[in-house]
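Missing here is one protein chain; the remaining ones are kept as they sit in the complex.
Labels run A, B and C following the written order; every chain starts at residue 1.
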C-alpha cells in the first residue's frame, strides 16, 4: 500500500483526489491537511464521501507528511514551492497539482505568477506530469508538476500535428472553454450561480497563465518555439473543458487526406489508455468524459480550407487535475496506469 | 457469472444499467435489445461507454433472452407484461424497471395506466423490489417489480413513522421534486432545455400514477389504508429527487423529542447499506447521492408545531431505477447487496 | 416627476429597481448610494444598464436623500431602521425592501433577526406593502414595508381560502422553492454555481424568518391566529419562486366543487392587475413571470382528498421585491398601479 498524504484538501481538486483515492486499491490515505478546517470531518464538508472517507482535516505537520510515500499538493499556487524541498529531502515523493513547478524558467514563472520563485534550484528536477509526453521521466521522478487543465487538453490535441511536422507552428490558435469548477471553490461574486449561469463569456483574453506552460510543452514536441494565441471562456456548467484548436497545414500536411491525418492521430495515441481519438465524423462532448480520466478528441477540415481543426475534451478536475495526478502516482510506483481510474462517466 | 440480458436499453434507465453492470464483477452482459437501434453499437449511442461496453443493440429474440439467468426490462410501461410470462416459464428471472408489476390490483393498475393488464395472474407472484421492505421475498423471487423513483424516496421516508405508529396516517403529504431525466429520453418539446431550464413548476397535481403505488406500500407498513396527497415538481437539473414529507404527529409521536424520533430513524435503517440518516441539523442535497444507490434523509420539526418533516433524496436513475434493480439482482443471486454499487458521487 | 433615491443599490434587488425605474416615465432617479462602490459607474457594475443609467454610486448623504420624494432601501436587514426616522422627519417617503418594518411586534422581530429593533415606535406607522391586502393604507403611507419574496407568493395563494373560511387554518403547509438570486449577491461558497447547480435541497427547515411574517399577514386575513409549516428549498436557477400550498378543506370548503372554489379565486383577484388565476387544468411555471410583476396561480384537488392544493409563482426579484416596491410607489403617488411595470416575460 502506498501511504499518501494530501496537503490542502478543501478545494475541488482536493475532494476529487479523495474520491479517486478512497477507492484506489493500492492506496492508504494517511492524512489530509487544512489549517482552516482542522478537525472537521472530511465527510461533513463533502457529504458524497460519507461512508467512504473517515479522516478529519488536520493542521499540516511535516513529520506526519514525511511518513508518507507520496504527498499530493492541492494548494493554491505558491504554497508547494515553500514546503516541497524539505519533504524531498526527507525522501517523500511529490505530485504538485498547482503551478509551482510547471515552468522551467523561474523568471518567466515570476512574471506570470507575480512572485519570486521560492526554490528555483528544484525546478530542473521537476518532471512535467503529462504521461503522454514524459512517461519515462515520471517513472523515476521525485517531484512531478501536474499539468494545468487547459494545457492538458491543448497539448494533447496539437501533439500529433507538431510531432509529424504537418502544420505551421508559428500561428497556433486554441479557443478553449471551461466549466466553472476550474475557478475553484473560493467565495467570489464572479462565480456565483447568478453571475455565471445562463451566460457565456471569454476571460483572460489579453493573456492567461497557461500560455507559457502550453508553449513550453509544445516547443519540446516541435523542437523549436511555437506561436500561440490562447483564449479561455467560461461555460455555465460545473465540469469539463473543450478546446477547439486551429492550425494551418503546411505543404506536407496539406498534401494529406483527412483520413491520413486521422490515421496519424490514431497511431499517436494507440497505446494510450486515456486518450480516445474518435472515428472521423464523431464530435466529442465534455459530458462523455465527466468524472473520468479520458481525453477524447476528433479532427476536422472544412471544404476548400487548409486549416486543420481539432476538438479535444477532458474533465478539468480529472484528466485536468486529480485524475492525472493519480495516473502519475501509478506510474511513479510501478502500478498499472489505470489502477483506480476506471470509472465510467455518469450520463446523462 | 450471472448471465444478464437487458430489454429496451436505449433510454436513460437502460444506459444507467449498462454503466453499473459493465463494472459489476459477477455479471456477464449477454444481450441488450432495441428494435429501433438494432446493430448500432451501444458505445456509439452512449460515448461514455466507449471502451467499457462492446455490445451492439439487437432485435429482441426470446431464445437469446431465455439463455440468460436474469433479464432486466427497461422498457416503457406495458411492454414487460406481454413478454414476461413466457420467459418465466423458461426459467429466467426478471426485474422489471417499468410499472407493469408494481400494483397488485389489476383494475387499479388499468385505471392509472390506461390499458388492461396483460397477465393479472402473474401480479400476485411479483415481489415489490424495495429491499428495505421486502428483502426476504426478493431473495426467492422469480419476478421483481422494481419500484418507481418517487415511491422509493417517499416510502423510505415515511416508513419509520408508520412502523412505529407516530403519526396520523390519514393525511400524509409528500411534496416531491425531480430532475428532468425522470421524464425519459423521448423527443418531447416539454423536455427541451429551452422549455425546462431556468424554470420550476408542479405537474400531475390532480393525480399522478405513483400515488396508488405509494399508498399500497405504506398501507402494508401501517397495516391499514393511508391517506396521501402527493405533488411532483420538475427541477431544472438532470438527476435527483428530493421529497419533503409532512406528517402530523399523533399523541404518541408528539410526546417524543426530536432526538427520540431521530433515534428511531437511525435504528430503523441501522443495517441498511443504502439508507443514510443524517445527524440532526443536516440537510440532504441531491448532488450528494448523484450516481449512487443511496437514499439520504433527515428529519425536522418547527417550533410550536406537531408536524414532522422529512427530507429524503435519491438519484432517480440509481436508487430510483437501475441501481435498485442491481441491488435486487444481488439479493436474488445471493451476492453481497452492495456488489457493483460502491460508486462515490461525483461532486461538485 | 417623482424624485427617487436608492440606498444600497449594489445587490440584486438594487439592480432590479434600477432596471424598472430607468424606464419608468414618471421617475427621475436622483441618487443611488453604496459606500463600497462609491464613484463606480452603475453601468460598469451592471453592463445591462449601459446606455440606460448614467449615474455613479455615491456615498450616502442625508441631505441628498432628503431632497428626494421617495427613497427605496435595498439594504441588508437592520440598516433602514437606523436611518429611516430621520428621513421621515424631513418629509421623505420610504419603501424598505428589507425586513426591518415588516413585523409589528418588535420582540418577535428581534427573536428572528437577532438584534434589538432600532425604532420600535415607527413600526406601528409602517404599512405592510402587499397591495392586494393593504392598498388603501399604502396610498397614504409615509413608510411602506415591502413584503418578503416567499411571503408574497404564500399569502396571495392562501388569501381567498382564508377570507372565505374554506379551510382549517390551524394546519397550513407551504412548501416553497426559490431560485438562487433570493440569497443575494454576497460572496458565499454556498451560492457558487458549482455548489448549487445540478442539485436540489431544502434549507431553513427548522424555522425560517419568513414564518412570522406570513403568519402575521394570514392572521389578519383570517381574523385569528393561523398554524403554518413553511419549508423553503433552493432551485438550481436564477429567478423564480413556486409555492405549493396545502390546506385541509373544512366542511364548508369540502362541500364545494373545484369549479366553485376556482370561481372564488377568480373573483378574489378579478380587479388585481398583478395576480393571474389560471383556468382549471393550467399549471403555472416560474418562467412565465420572469422579469414581471405578476403572481400567477392555479388550484387543484386530488381524487378522494379534502386537501386543497394551490401552486403560486412569482419572480422573487420583481413581485417578490423590486417590482412590488415600484407598485407601492405608484400607489403612494397616485399613479396607475402598473405604470412602468408592463414588461413581458422573456421566454424561452
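Here, a contact is a pair of C-beta atoms (placed from the backbone, for glycine too) under 8 Å apart; a residue touches a chain by one contact, two chains touch by 3 or more.
For clarity, every value in this text was computed on a predicted model and none was experimentally measured.
Within the entire complex, contacts from the absent chain reach the displayed chains A, B, C.
For the chain missing from the display, the contacting residue among C:209, C:239 or C:301 is C:239, taking the whole complex into account.
Here the missing chain is touched by one residue of C:117, C:177, C:262 or C:290, and it is C:290.
Touching the missing chain, out of B:119, B:180, B:231 or B:310, is residue B:180. For the options A:52, A:117, A:185 or A:301, the residue in contact with the chain missing from this view is A:301. Seen across the whole complex, the unshown chain contacts chain A at 171, 173, 175, 177, 179, 194-195, 197-203, 205-207, 211, 227, 229-231, 233, 235-240, 242, 244, 246, 248, 283-287, 290, 298, 300-303, 305, 307, 309, 311, 313, 348.
As for the chain not pictured, it touches chain B at residues 12, 180-181, 185-189, 191-198, 236-238.
Considering the complete assembly, chain C touches the hidden chain via residues 12, 15, 19, 22-23, 46-52, 181, 185, 197-198, 238-239, 276, 282, 284-285, 287-292, 296, 342-348.
The rule is short, and it goes like this: only the chains that are shown with their structure count from here on.
When every pair of chains is scored by its C-beta contact pairs, the maximum goes to B-C. Overlaying chain B on chain C by C-alpha atoms takes a rotation of 180 degrees, rounded in steps of 5.
Here the spacing of chain A and chain B, counted between their Cα centres, is 37 Å.
Computed from the mean C-alpha positions, the centre of chain B lies at a distance of 38 Å from the centre of chain C. Once the centre of each chain is set as its mean CA position, chain A and chain C turn out to be 46 Å apart. Among the residues of chain B, those in touch with two or more other chains are 197-198, 238-239, 284-285, 287, 290, 348.
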